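Missing here: one protein chain of the complex. Every other protein chain is in place.
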Amino acid sequence: MNYREILEEIFHEVQPMIGRGRIPDYIPPLASIPRDKFGMALQTTDGDTFQVGESKERFSIQSISKLFALTLALRLVGTSIWKRVGREPSGTSFNSLTQLEYEQGIPRNPFINAGALVVADILLSHADKPKDAYLEFLRQLTGIASITYSKTIYRAEIKAGHRNRALANLLKDFGNLQHSVEDVLDYYFFQCAVMMSCKELAQACLFLAGQGVSPLAGEVVSRRHAKRINAVMLTCGTYDAAGDFAYRVGLPGKSGVGGGIVAVVPDKMSLCVWSPALNKAGNSYAGTKALELFTTKTRLSVF
Amino acid sequence: MNYREILEEIFHEVQPMIGRGRIPDYIPPLASIPRDKFGMALQTTDGDTFQVGESKERFSIQSISKLFALTLALRLVGTSIWKRVGREPSGTSFNSLTQLEYEQGIPRNPFINAGALVVADILLSHADKPKDAYLEFLRQLTGIASITYSKTIYRAEIKAGHRNRALANLLKDFGNLQHSVEDVLDYYFFQCAVMMSCKELAQACLFLAGQGVSPLAGEVVSRRHAKRINAVMLTCGTYDAAGDFAYRVGLPGKSGVGGGIVAVVPDKMSLCVWSPALNKAGNSYAGTKALELFTTKTRLSVF
Amino acid sequence: MNYREILEEIFHEVQPMIGRGRIPDYIPPLASIPRDKFGMALQTTDGDTFQVGESKERFSIQSISKLFALTLALRLVGTSIWKRVGREPSGTSFNSLTQLEYEQGIPRNPFINAGALVVADILLSHADKPKDAYLEFLRQLTGIASITYSKTIYRAEIKAGHRNRALANLLKDFGNLQHSVEDVLDYYFFQCAVMMSCKELAQACLFLAGQGVSPLAGEVVSRRHAKRINAVMLTCGTYDAAGDFAYRVGLPGKSGVGGGIVAVVPDKMSLCVWSPALNKAGNSYAGTKALELFTTKTRLSVF
Partner (left out) sequence: MNYREILEEIFHEVQPMIGRGRIPDYIPPLASIPRDKFGMALQTTDGDTFQVGESKERFSIQSISKLFALTLALRLVGTSIWKRVGREPSGTSFNSLTQLEYEQGIPRNPFINAGALVVADILLSHADKPKDAYLEFLRQLTGIASITYSKTIYRAEIKAGHRNRALANLLKDFGNLQHSVEDVLDYYFFQCAVMMSCKELAQACLFLAGQGVSPLAGEVVSRRHAKRINAVMLTCGTYDAAGDFAYRVGLPGKSGVGGGIVAVVPDKMSLCVWSPALNKAGNSYAGTKALELFTTKTRLSVF
């Protein structure tokens, strides 16, 4: 298939949708990103890269960081993480306290905030120099040494993070955090503040298209783990719109409020799209449309 | 791959698990099924059938009926059904009233009971002789004219259905049923009481493996609809264990409290497994294990 | 105190509020009541009656019926009713299914609909000719033989009662109804459809001001039971506005969507006010104001 042409078509067709939706305003540095940005990148398991728009501009990966944190945790401690976090869709918004309270401090899945806080706690216990380990992992996945985080965004997250602080304290109260609330939040906000481009994110996810192996980084996780991460992405990766994303796009995907969405076509390729304005569910409006166009045009979908 | 051999292996390996779990006791005719039953059938898009165990014994399809009802509704009225029912995982048990109350009478998806009641209401409005149309559809999908429903189970469902009656009345109160509560329930219970074997169910689902086309029945739905039904199955098909099922099995699937589970390998095959004893989530215990063994052995999974 | 004058003052002062609020529209015969009606009656334990406005016009007592049903149940089976219904404020709306589902079919208190359905079920088990017994009790309390129910309203309730039917089916599913759902609903709707005037309702509640004894009807319940019924009224009698009613009015009270509210000044008097338009919480708007003016003017309040 001529992916270059397809990406160009998509870029053309989504033009009217770029900028539609809302820019999150609770973190000032995110609020100031121009809403007309759009980029898309595609990385095949054969080693080809296709790009369109501002695919090389770095943005705040936000919740896409949860995908890499889960992968790292599975590498470090294996499936024992499932004792402390579930893998079911939550059916409620990504930062809800209600479900966490009813279910006694066991978050529904690692892709809602509460679950990511538990994963962060696990990484703090098992990773040597956890922040370095996290950045090192992303650099290894992409081969790009300059990947780092934004101190401005990190600080803004810390300042704005009352809801996450509430979640972390509730987890602590239920005994599902081993480290201090502030240490866990600090590490979580650091991860959210990592800056990467569409191209870098597509590359970083290539192992999920390669049954655990990335041409760039070698074996990242086992085949089994790769499939399972994809499964959790498909059922839980796009907040409370996972069903709709599966229905429209039909690929495992993980979104962030920074406007990025990564997606995986097993055995073929990984993708990333970015556009900052969000739909009601908190996923990039134009980004979701672009991925929907992509699977419609290419007939690539897991279904 | 030698599917015959693989099915034999699975049959051997699940022996210790057959009978484990609980038999639902709220419907007397279901409670009396021997718990040591097990059958499995596989139907390829190439036309081959493989079977093991009691794959030709008919059982009550129960919630698997929701899959055929959704398909019929999409054929009759298209995507307008999504105005009255969502397509998100519910995050709560299959017969919960709480979510339906909070979300003002719009069920989360067509595979929880409330959603299936709305689909039944749609079919009552648009199908000519709805009960005949339903059976006719199953007969057409399988080419087997003897498929019908169990009057004993149907009557037992009507008698035991207080929870479903509560759901239907709540839907009616919110204005999301056009027909009378009793008519909708009657039609819903009728569907649940249909009797089919593993072999028949695998055949009936073949169109979902064939991008909408079944070698047995021709074009059942469009390619687009077929993919979307698979997507809804994957995210919502196994009650409140959809995430776990995606993680372990990795295929779109739909289960019923009669102990049956159908699953789809897109472009390759449809499967059905049956064993009456259920795990905590209400899915066949040995059946889920058998499907997990199947995807482990064959490496067939959508991820 | 000159109660005649006080009632006249109140009648004058509430004029601008009469008719404010909404008339419930789910029951046609209730929707057609003119919204400018207002009546108030006061019955002292000394035997004096004071009235103002349309205090002799009968209206549909609706949920005020729950008070008499509870009293009858306590007479018939005593405190064993508390095994099947709680006595805590619900914190949710009067017809919510959510709490009933979480609390496994034990209604929070006898003054929300679910609780009243359980009380109706108890009366069906223990009262001889339950409908006659109910009317007979009201006639005995007031000495007025003509008290009966409105067949028009009763039939309209049956037709509109989907939410209550949902509640009753959920109770049945949890095993907290002994009679059939339809029998319980029929009896419940019958009670709601009883027609009484302010004067008759004030008289009927006099035993609650008299430590269980009414000058009109003799000993109705024990002193202990009378106090306890007052306690349940104060904490649960005005739907999800019990706290606000206690704060503003400071008396045990029970309201109905027919626009009536009864209230009790222990050891002194019983009152009833009626005006059909309701505030957001479902209590008579002008009626609540009138009672608030009454306790402000008379300084009679339990606090």
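Each chain carries a letter (A, B and C) given by its place in the written order, and its residues are counted from 1.
By definition in this document, a residue touches a chain if its C-beta (ideal position, glycine included) is under 8 Å from a C-beta of that chain, and two chains touch if they have at least 3 such contacts.
Since the model is a prediction, treat every value here as computed from it, not as a measurement.
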Touch partners, limited to displayed chains, of the chain removed from view: A, C
Listed residues A:Ile23, A:Ile144, A:Ala166 or A:Met195, member touching the removed chain: A:Ala166
Of C:Lys227, C:Lys268 or C:Lys297, the one touching the omitted chain in the full complex: C:Lys227
Residue of C:Gln51, C:Gln99 or C:Gln191 in touch with the missing chain, whole complex considered: C:Gln99
Chain not shown: contacting residue from A:Asn2, A:Ser32 or A:Thr98: A:Thr98
Hidden partner chain, touching residue among C:Leu135, C:Ala246 or C:Ala263: C:Ala246
Residues of subunit C in contact with the chain not shown: 86-92, 99, 108-109, 223, 226-228, 230-232, 234-236, 240-244, 246-247, 250, 252, 266, 299, 301-303
For subunit A, the residues touching the chain missing from this view: 96-98, 101-102, 162-163, 165-170, 172-173, 181
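In the analysis below, only the chains that are shown with their structure count from here on.
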Category of the chain touch graph - line, ring, star, complete, other: line
Most central chain, Cα average position: B
Relative to subunit A, chain with the most remote C-alpha centre: C
Distance between the centres, which are taken as Cα means, of subunit C and subunit A, whole angstrom: 55
Inter-chain centre distance, subunit B versus subunit C - centres from mean C-alpha coordinates, in Å: 47
Where subunit A touches two or more other chains, by residue: none
